[in-house]
Structure formats: structure tokens, C-alpha cells
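Left out: one protein chain. Kept in place: all the others.
Chains here go by letter, A, B and C, matching the order in which they are written, and residues are numbered from 1 within each.
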Amino acid sequence: MANLTLVQAINLALIQEMEKDDRVIVLGEDVGINGGVFRVTEGLFKRFGPSRVVDTPLAESGIIGASIGLAMAGLRPVPEIQFEGFLAPAYDQLCTHAARMRARTRGALTVPMTVRVPVGGGIHAPELHSDSPAAFYVHQPGLKVVVPATPYDAKGLLISAIRDPDPILFFEPKRLYRAFREEVPEDEYTVPIGKARVVLPGDEITVISWGAPVVQCVTAIEQSDQSIELIDLRTIYPLDTETIVNSVRKTGRAVIVHEAPKTAGLGAEVASRIMEHCFLYLEAPIQRVTGFDTVMPYYKLELEYLPEAERIRKAIQEVAAY
Amino acid sequence: MANLTLVQAINLALIQEMEKDDRVIVLGEDVGINGGVFRVTEGLFKRFGPSRVVDTPLAESGIIGASIGLAMAGLRPVPEIQFEGFLAPAYDQLCTHAARMRARTRGALTVPMTVRVPVGGGIHAPELHSDSPAAFYVHQPGLKVVVPATPYDAKGLLISAIRDPDPILFFEPKRLYRAFREEVPEDEYTVPIGKARVVLPGDEITVISWGAPVVQCVTAIEQSDQSIELIDLRTIYPLDTETIVNSVRKTGRAVIVHEAPKTAGLGAEVASRIMEHCFLYLEAPIQRVTGFDTVMPYYKLELEYLPEAERIRKAIQEVAAY
Amino acid sequence: MPVRTVLSTNIEYISILDEHGEFDAKLGKDLISDEDVVKLYEHMTVCRRFDEIAFKLQRSGRMGTYPENRGQEAASLGAVYALRKDDWLVPCYRENPGLFWRGLPMEYILLHWMGDERGNQIPDGLYMTPQAIPIGTQMLHAVGLAWASKYRGEDRIACTFFGDGATSEGDCHEALNFAANLDLPVVFVCQNNGWAISVPAKIQCSAPTIAQRGLAYGMECVQCDGNDIFAMVKVVRDAAALARRSHRPTFIEAVTYRLGDHTTADDARRYRDSAEVEMWKKRDPLIRLRKYLVDRNRWDDEKERSLQADAKEQVAAAVKRAEEIAAPSTTDMFDSLYAQLPDQLRIQRATLRTACLGQDPSQLEGGIEASRQQGIEETVSEPGLP
Partner (left out) sequence: MPVRTVLSTNIEYISILDEHGEFDAKLGKDLISDEDVVKLYEHMTVCRRFDEIAFKLQRSGRMGTYPENRGQEAASLGAVYALRKDDWLVPCYRENPGLFWRGLPMEYILLHWMGDERGNQIPDGLYMTPQAIPIGTQMLHAVGLAWASKYRGEDRIACTFFGDGATSEGDCHEALNFAANLDLPVVFVCQNNGWAISVPAKIQCSAPTIAQRGLAYGMECVQCDGNDIFAMVKVVRDAAALARRSHRPTFIEAVTYRLGDHTTADDARRYRDSAEVEMWKKRDPLIRLRKYLVDRNRWDDEKERSLQADAKEQVAAAVKRAEEIAAPSTTDMFDSLYAQLPDQLRIQRATLRTACLGQDPSQLEGGIEASRQQGIEETVSEPGLP
């Protein structure tokens, strides 16, 4: 066991999978000698050399398109996109090819790749360095989307992702990169993709979140009087509907928290599923505490935009009082 | 008044706006002498010449990126993207720039452009020619998204869109291009963006749809015994929540129908809003009749995938019986 | 000297068997044995017949949109002939002759255009990706495939095909740039057939050649007569050797012409001159190849008659095979989406509905567990081509 940050846990997972399986290669912008702008790939270049840790030209569609080819040939590429805002140029290769290759070839060609992308606000970063585009990729069938919120989960989920036979978007909440440390086993282990985690048990209200806001949820819950069950989805596609539904059938009340804009965000999907599956159990409308339906503001206003603990707490009170 | 197809109505709107305002220019692949692969721009090249109807290189990011520049300079570009599947390469320019320009420059630069895109299945087209990606763009603040379902609305909405000071995605349901004709005024007129249309009045169940499935909904409703209110959203961002909410407060039951995959589709947003605003009025869970959470299949299976009348009818019956 | 020249370069054009049947014996020496020329000619003839029948299938409602390859047979065929059997082919949709030569059964292409994904279920060992519909995107996959083989120390290379229009896409640039800067063994073959639907090639590239796109990357680049199978074999063979030897990519512009409409959904008379088409008909790759064989006493009318009959039969058999394959079942769209189907999708698959009763998380008697088991059982026998 070691006491690791999220960055260190991911770094460790990369090292262990690369040690174990020489089909795993890392590519992207500045992932080599620089170790990535967040130092997630620190030390990899030295350890595994330039053929397994590759600084590519500055072109995200190229990175993902080439990774698709690498994966179809049987390798396990782990491309890094430097910031979520720069995933957009690769949207076409992701949705048009990576997501569809298995389906359109009826399984003849597959794309086992794990795209690592830092995500989300809260670190006073420049424009397009603080967005939360994950829901876009949830709407595209053929992809899986993972968002760890703790070092332990990050390591276990990344190992699962790299071993998964299908394309996975692995969003790393950059606000949590160095926010806290956690005991993480030295050995390799996996956390299953598609399974939520009950962070705090409770039976009056269910709070559902993923990524960085999970931390804000904990704070908000600590300040609340009710018995609140906090669920960290961990994987946002496929969604662990069972865990959500079981909880809300118990509590009858739910609050969903995410950073992305409200409209057509993933909160809508979670709320709809709850409504579909728990209709007769619901005692209050489900609340969505999210980013506003505005462009993510530059950092002077980012904390006004993000679902901070105070806004979450308020929503919890209202749901409780309904 | 003339009896026009959807294609003809759009063509007429383009001609009239171009006649009226020389800031309006049309650009895209094959929009010139060929009149577009669906003939929507038929006759424009001859009428307005090569400086106003421009065949561009085959590059969608280029088409949208250049249109952003044209619009910032004060023109009113109306780019055409040949099929919805090829909007994906322009996703970055749309979401990263077009959607954000006004916000990030605090109004100093604006992007009054209307991106026309054929959308949806049902015409036995090849791969990537039958998808429904509209919800992706609803989740991106700064854009507006319009989907007409009738020739009358198409003309009026397109004129509104071209005159709108903000970037608009104008999705044209290609299954309806020549499906039926309708009386369309010769004169120019506008249909307001952001306002839904009550297609059929009713007070037992609300059915909500937009684009091509509206026609399937009508068929399904004709086969049903209940008094059903059918709402054609027409604009999917901004959503006309008022019309939806007023209807469901009356009926207490709702079915939402769209072609895109269910998960994180726009149906989730509509359902969530209904749940938020009509919680105490709802008498049954809201049903979503949508495409499956699979890649849009090639055309041999497309009618199994699309929300055809029979599936809609079934959902109506179940909601009624709940 | 304040103004100094830091680069001088040029582009060459290669032709061996020209449109008049003139053969450059020096360049063409030992390029293709006469036996193989016969086989290539026969193959091109079968492909020509294939186009004719595919066109008719579409017109009679038995198939969807189809893009004829007519007039461009030499380009992909010459390229694939020049490659090794295990080199990756990453095509667009005008490379049927090359794909068939490699061994793809003709019914696969038919199935694809009949709206059936099983047309993309390329049999093992053919080393090809399926036809690419989104223009310009597939070249990056060739880059990745080539990269993987270099990574593994294999000497397999990748060859990718695309049109003049495709060279306008950003992905094309990124693919060329990756290959050049990361030293990857890719052969880029641009079939410049003069048109991208109704848009003439000069809108895609107003430079004198498309070949010079490669100059941007310091890449080997060459223009050749794409209707001349000898020229194609030569330039691709050279490019493949370079790629195998030193992992350097090459950009090849094969100048050819689309004799048919863009696809069956197109009417090329709307935008192009019949005079242009007539001129190019004279440059048909089949005409000159037949003349080459006749001149060398390798071909005669009798052989031609029997070839035509044979082609007819081969294509008819392929059509029969394509049409006899049982229709796909609705659940097929679920079964190849993921290696293992997620729970919600199992439910959708088992119930074939998205609407939800709102009463039970599974919509099925027996709950999620039952549906999961049912799903697993039902996905075991994955349908495919016989």
C-alpha cells in the first residue's frame, strides 16, 4: 500500500500495465520526456523508451485515428488528449470510427483503446481547459465512459479500461489530480467498469454524482441533517442503473450533481431512468445541480458556475422539504 | 400559396432571403451547379452566381470555420453539410468557436450563421447517412437547434434562422424531403425559433416529438382511442418548456419520440423537465420511444431501429393503461 | 547572401503503357510477366462486369446506392498487385478491383451496399479494412496499422486509397504528417479521378499536381498515369520497397477518371461535359491492356468471348450468394456493439423496446438476471457469412 494522489495512482497503473503487456503503448502531446503537462506519464519515457511512449505531432484527430489503427492491429494504445477542450477535434474519429468499428464489421475489427483525458474545472485554468464534455460521448453508442473520483478507483478502473476489448474514454478530474491522497495497493487490481460505488450509505435521500463534484457532495452531505446515500457512478456509460434504482426505491428522493451544463447533460438521463424505474417510489421531483446552460466561464467565475457544496446542500434541503 | 415539398419550401426560403439580403451566401459541397445532392440549392447557382453560391473544398471543418469568419465579418453564411454524419468533423469549430464567440468576446464578435444539415433515417441510405446527432448540439450552450417537420415550418423557420443573430443548426429530416406537400405562402414569413407547435389537441396523453417521427406519431395517434395532444417541438434548443408543461399538466401522461439513441438523448431532457415541472400532475412514468442504444444499423435494419408507428402506439397504450 | 534557396524539389510523372498502347520497354522491363498481365486483364474485365450488374441491381431496387469503379480499375489493382499479401489495405470505396484481387469475395461489396454490415466482416487473413464512407478518415487508420507493424518489427506495410476530394480533409493532412514525421511505412495512393461528386479537382487542389501535397512533408511523391497498370505497379512497388526498407511513406497521385456517375444517386450530366467523358473513354485502362496483349499474341476475340461469359457467370454467382444470405435479425445490431453487451442493452435487445413500463428495472419477467442470462445465450451464436 502506498499513499498516492490521483496522478500517482494513474501513473502506477500505466507503469504496471506496460510492464505486463507490451501491446500497451502511450502516445500523445508531451507525454514523452516531459511526462505530460500534468505529469501523469512521468518516468514512462525513461522506463519504456521512445517506441512505447511517443510524442506525436500536435493533432488530436491524428492521435485518435492512428490509435484506432494501432488497436485494430492488436495493440492496446493509451492515447492522451491534453485537455478535454482538445478532444473535440477527435470527436469525428471517436464517434464515426472508434465507436462503430466492431459493430460495422460485425466483430471482425475491434478498437481496444483507452483515451485518457483530463476533465473539468476548478483549477483556474485558461479557456477550454475546464469543460465537462463527457455526456457527449455517452450519447454515442459503442464507447464506454469512465470518470474516477479517487486514487484507488482511478488505478483499478484504468487497468480495467486498458484490458477492456472496446474503446474507452477515461476522463480524469483534474481538480482531484493532487487534491488528496489515498491508500492504493501496490499490486495490480481492477475495479469493474459499469459499477457504481456507494460512498456513503443513507436512507432518506440519494445523491448521485461522479468525478470532481463527488468531493463537493461529501461536504454538502456533512453539512446536512438527513441520512443521505451518496453514489459515485464511476462509469457513466454503461450506467449502473441497478445501484441507482435500488437506492432511490429506498429513499424516494434524489439529487444529481454534475459540472456540465444542465440541458441534455447526463443528469437528464439519470433522472429519466429514476423516473422510469422508481415512479411510484418518488416523493419529490429529482433535482439536478449542474453547471448552468452557459459556456463554461473563464476562471474568475468558475466557482460560481460549478456545483459547489453550498448549491448542493440547498438542493438537498429542498428535496428533503418537498 | 403553392403546394410544396419540404425541399421546395427550403429552396424558396433560401431564394427569398438571398434576394432580400446580399449578406446571405450559400457554401458547401456540391451546392453550386449540382444544386446539392438533395437538390435543396437547385437553381441558386444560376440565379445568384458563383460568388454567392460556392462549391468549397471537401472539408467540413473548413466549411464551418470559414463560415465563422464570414459571419464575424458581418455576412450571413448558410453553409450546407451534406449529411449529418459529416457534421462530426466540424464539431470542434461548432462547439469550440461558433457557440462561444459571442460569450468569449462579451458580444464584440458574433456568428450569425445557419448550418443546414439533412438528418435522420428511413431512406435506405448508406452508413453515416441516417444518424440523428442533434442532441449533441443541444448540450452545447451558445447554439440553437431547429428541426422542422413540415414544409410550412421549414420555410418560416429557415427565414427566422437566417435572420437570427446567433449560430443555428438547421436539421432537415431527409425522410420528409419529398414525403408530402403542403400549402406554403409565396411571400416570406417567419416561424419563431423556440416555439413548439401543437399538431393535434387532446387531453389524455401528450406525445412529444420533432422531425421525421412526427409523421409516425400522427399515424400512431390515429390508431389510438385516447384523446392525444401531439406537440412538434420544431426547435430543440431553446426548448419550449411552457408548451410541454402546459400540456402535461393537463394530460398527466407523456410519450416522447425521437430517432436518436435513448441514452442521453434529448428525450431524457424533455422527460426530466416534465418531471421537474409537472411532478404532482404525472399519472404515469414518461415513456421514451427512441432509437436503440446501438449504432444506427445499415439500412436493412433501419426500420427496426427507428421509432415507427407501431412502437409508438404500444407506448401510448401502456401509458394510458398505467 | 541574404536571399538563399533552402529547398529545390520537383515532381515527376510516370507513364509506361500510354493511352495509345505505346509501351516504354525500358521502364516496363520485367515489371509484370505476360501471364500475369493476362490475369490482371481478366480480373479487370470481371470487375467491369461487376459494376454493370451492381448498377442494375440498384436500378431494379435490389440494392441501395452504389459507386461504380468503372474506368479506375487499373489504379487499385496495380497497387494491390505490387504489394505483399499481408500488407494492409485501407480502402475508400473505389478499390473493388484491388480488394477482389486480394481475395475479398465479391458478395461482400454487394452486401455492404445492400445495407448489411456483414459485407464489412472481412474474412481473416485478408488484411483489409472495410470500405470507408466518411471521406478522408481512413488514412489515419493506415498510419496506425503501419505503426503497429513497425512497432512489432514486422516488415508489413500499409497502403491506403482515397480520392482527390479526400485530400482536402484535415485528417488527410494529419495522416501524411504522422507518417512522415514518425517514419511510418505507409503508401498513400490518391486516385485523382477529376471529380468529387460535382466538384472538379481544381477546387480541391489548384496546384499543378496533387502529388505535390507530399512536398509539404518532405515525403517522396510522384504522379503517375492511374489508368496504366504498369505505371501503378512500378510506383507502388518502389514505394513499398522504400517503406519496407526505411519506414518512409510515399504519396502517389494516380491520375484517372470516373467514367460513371459518382454513385447511382448521381447524374453526372448535370455538371460535366460529355466531351470530357468521351476523351477519357479513350484512355480506358482495359482498352490499352487488351491491345498490349493482342500485340503480343496473348489475346484474341475467342478468349475475349469466353472471358466475357466467365465474368458474367462469376458475377451472377456472387449476386446469388449475396441475395441468398438470410436477412439480418433485429438483434444483430446489438450483438456486435461491444464484446460484452451492457445490462441495459441486454434488456433493449431482449424486449426490443426503449420505452419503459416504469414498474420494474428489467421490463422482463424475472428481472435483470433473467434478461442477462437470456442475452448471453442469445449472443452466443453470432451470425456471420457462411
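The working rule: a contact is a pair of C-beta atoms (placed from the backbone, for glycine too) under 8 Å apart; a residue touches a chain by one contact, two chains touch by 3 or more.
Values in this document were obtained by computation on a predicted structure and should not be read as measured data.
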item	value
Neighbouring displayed chains - absent chain, whole complex	A, B, C
Residue among B:N3, B:T105 or B:Q223 that touches the chain left out of view	B:T105
Selected residue (touches chain absent from view) among A:I193, A:V289 or A:A309	A:V289
Absent-chain interface as seen on chain C, which is shown	2-16, 18, 24, 27, 168-174, 177, 180-182, 202-209, 211-219, 223
Interface with the undisplayed chain - residues on chain A	29-30, 32-35, 37, 55-59, 61-62, 85-86, 88-89, 124-129, 255, 262-263, 284-285, 287-295, 297-302, 304-305, 307, 311, 314-315, 318, 322
Hidden partner chain, residues of chain B it touches	25, 51, 54, 56-57, 59, 61-62, 64-75, 77, 92-93, 96-97, 102-110, 141-142, 144, 164-166, 194, 237-239, 241-242, 245, 275-277, 279-280
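Simple rule for what comes next: only the chains that are shown with their structure count from here on.
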item	value
Category of the chain touch graph - line, ring, star, complete, other	complete
Mean-CA-position distance for chain C and chain B (Å)	34
Contacts with two or more other chains, residues of chain C listed in rising order	117, 134, 170-171, 332-333, 337, 344-345, 356, 358
Residues of chain A engaged with two or more neighbouring chains	61, 92, 96, 103-104, 141-142, 237, 239, 275-276, 279
